[in-house]
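Apart from one protein chain that is not included, each protein chain of the complex appears where it belongs.
By letter and in written order, the chains are A and B; residue numbering begins at 1 in each of them.
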Amino acid sequence: MTGLFRRVAETGRPEIAITVDGHAVTALEGDTILTALLVAGDRLRFNEFDKMPRAGFCLMGACQDCRVWTEDGHELRACSTSVTPGLRIVTKEVPWTRP
Amino acid sequence: MSLSTQIAGRADVIIAGGGVMGAATAFFARQLGLSVILLERDLVGQYASGTNFGNVRRQGRFLQQLPLSNRSRELWGRLPELIGEDVEFVAAGHVRVSFKEEDSQRLEKYAEDCKPYGLDLEIYSGRQAVDRFPMLSPDVHLASFSPLDGHANPRLAAPAFARAARRAGATVLERTEVLNISKNSEDFVVETSGGQRFVAPQLQISVGAWARKVAAAFGEDLPLVPKAPQMAVTEPVPYRIHPVIGYASWVEEEGVYLRQVERGNIVFGGGRRSTVDLEAKRARLDPLNTLRQMPHMERLLPDFARLRIIRTWAGIESYTDDDLPVMGASSLVPGLFYAFGFCGAGFQLGPGVGATMADLLATGQTEIPLAPFSIARFASAAVA
């Protein structure tokens, strides 16, 4: 799978290992979650209604279309959250503890 | 003014107020062959009727309201055949949950008391409740389930009735404010903001929180307090909560309730009510009330804590001092009828109120007992 984003500079930053839907993804320190996921892949989540992939839009915290989750169900806005080592992201809503 | 002396319309009945009560009355009155003019100051269903929680709930109501509520429930189930759309009515049940022994006792007693009125509730122990509705907190002490109740989209209901009424021949005028009402020997003469005059031998007042002034003008003042129940909605999440779930507490702040729409959003409300500016037609929404709802929501539904709130709103509702509506004929003025003051519990009643008021307007009587709701009950008491 090719990523949507292409890095054009600042590539010498330390690597950070995160997990996306169970797969290892290498991000760079200072990446937002959106950047890390779109350098590695081509979507962030699926729209709730048409189930089609979405990859964010505004990148400035306005459109709210870049939501992802941590494996324990914590919701994050990918464009305004930085990656941290060991972050485990999923791109579909996490089942409830009490379904 | 000479212009205003022209009569713009004459009908068997004029209905002032296009909330769900007025709109449903207009529809059912047409079904009974009455000619109808419905006058709405703003847009049909814009205030309490369109901003309420959307509860189609019978359980928990004042017992003497149940015949009306039952009639309404039967109509809710027939909306597609009656008005051509279901307004997202989902008959998935209504759960009242208690966390305390004393509240549980009240629920159990109510389940007994309502039986003679044809309302059959299922009482579950805490464990049974969680087996049946696993999203509930394991701390639930008892649950009362009303399987045939449910919820609907309040934004759609009153406008759907108004459109159906219009298709059936009613005159429905929006952005038409009633400025003055007078009565001559035969007719009510209603003057509107457009400088028009409408005439009818019967008049129904269903202007919700704004009804006190109108009733008072006919010599029937009553204590009617506007309040603004506050609602909010979460982002959409997979559809898993089918019934309405309410926290049956007699502590106002704990009394939150929720429903999930099929698209996924969880609508919730309850707790402390906000104040209202009737002149400005504005509920003073207080987002702090939404914050106050959160711990109680989480107590009811533990996974609620992981969601995000995307919108809050408040509607303008009116409350009497005995928590019962004003519905039926005026005790002073022949031809005058009231349907307002539903104390935050009117949405479910809407279709039933419409059908029952139509009975009254068309025949002067109805099989639904309305005595507890008569405006005459306020006549003896001194009005503050």
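We adopt the following convention: contacts are C-beta pairs under 8 Å (C-beta built on N, C-alpha and C of every residue); 3 or more make two chains touch, one makes a residue touch a chain.
One rule holds in what follows: contacts and distances are computed from a predicted model.
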| item | value |
| --- | --- |
| Options "NAD(P)-binding protein", "Putative DNA repair protein MutK", "ABC transporter permease" or "Fasciclin domain-containing protein": UniProt name of the undisplayed chain | "NAD(P)-binding protein" |
| Which displayed chains the unshown chain touches | A, B |
| Of B:Arg127, B:Lys213 or B:Arg311, the residue in touch with the unshown chain | B:Arg311 |
| Residue among B:Ala216, B:Val251 or B:Leu288 that touches the chain left out of view | B:Leu288 |
| Omitted-chain contact residue, chosen from B:Asn70, B:Thr234, B:Ser249 or B:Ser318 | B:Thr234 |
| Interface with the undisplayed chain - residues on subunit B | 43, 50, 155-156, 159, 163, 174-175, 234-235, 285-288, 290-292, 294-295, 297-298, 304-313 |
| Touching residues (missing chain, whole complex) on subunit A | 1-2, 4-11, 13-14, 29-32, 35, 38-39, 42-44, 47, 49-50, 52-65, 67, 75, 79-80, 82 |
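Quick note on the criterion: only the chains that are shown with their structure count from here on.
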| item | value |
| --- | --- |
| Gap in Å, rounded to a whole number, between the CA centres of subunit B and subunit A | 44 |
| Subunit B contact footprint on subunit A (complex, rising order) | 48-49, 67, 73-75, 93-94, 96-99 |
| Subunit A-touching residues of subunit B, taken from the complex the two chains share | 134-138, 235-238, 240, 263-264, 301-303, 306-308 |
